[in-house]
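First comes the structure, then the notes that go with it.
Apart from one protein chain that is not included, each protein chain of the complex appears where it belongs.
This part shows subunit A:
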């Protein structure tokens, strides 16, 4: 089974480098704040009939950051995550498997290297045949700064582009150019407004964030993690307002995480990678659904 092999490879890749594998809760009292994502909410009841709100995680990030504040060091987790009200697409399933890893004393460029090596290890050769296209995986992969891409392909200053217009321009003008190379590619240094959990770059109008793609499929999203508790709280509050505005389920800010950041957290970079998509590429299937025994589409008649 391709899925088993991919997950075994991920595990040995990190364990061989001395990373701790961590297991954080899937059912939590406060999930991560992401304005565009909707959460699954449940209710926890005690034997005495007391009630608590309970949520399925959208990402394990908040729990792992608390462990990092506690000094766990380099670590990774492979866990189930859940997102409600997702668009039906070949790349989405309401329940999916997420890989996150965190490297301390590292920045996002170190994580780019991790990703390149991990992906090569999973595929096992430097060419990937996927859905009739051949992708050259040999290193290094192209890395483009967002401001450079907007200037070169759209003739625009990305800082003057509103968040609303960003993806319209990206998909219409920029992505088609990046796809021509037939290699996986990184794009990095997003405007700071598009990266709530990442640290500002040397030029503070940008955030140290990257995304990695293959054939237009997003494989991972990475930040040099924000470690400033005050700034983090400010951004959470802004995102909480965004959730309200977008009629998403509301819940409080995770004060424990803010406290943990106050205690001090080492310089760290982390990434979230959709494991189902890696399996899909390794197995050359056109959707993640085909990599699952019981896809959500069949279970819930979506």
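Here is the rule we go by: a contact is a pair of C-beta atoms (placed from the backbone, for glycine too) under 8 Å apart; a residue touches a chain by one contact, two chains touch by 3 or more; residues count from 1.
Assume contacts and distances are computed from a predicted model.
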{"item": "Listed names \"Alkylation response protein AidB-like acyl-CoA dehydrogenase\", \"Copper(I)-binding protein\", \"Amino acid ABC transporter permease\" or \"Elongation factor P\", matching UniProt entry of the absent chain", "value": "\"Elongation factor P\""}
{"item": "Residue touching the undisplayed chain, where the options are A:79, A:97, A:221 or A:291", "value": "A:221"}
{"item": "Touch criterion as defined above, residue of A:4, A:163, A:250 or A:301 at the omitted chain", "value": "A:163"}
{"item": "Which of A:22, A:37, A:78 or A:149 contacts the chain that the document leaves out", "value": "A:37"}
{"item": "Residue of A:9, A:194 or A:227 touching the missing chain in the full complex", "value": "A:194"}
{"item": "Residues in subunit A touching the chain absent from view", "value": "34-37, 86-87, 89, 163-168, 170-172, 190, 194-196, 221, 293, 298"}
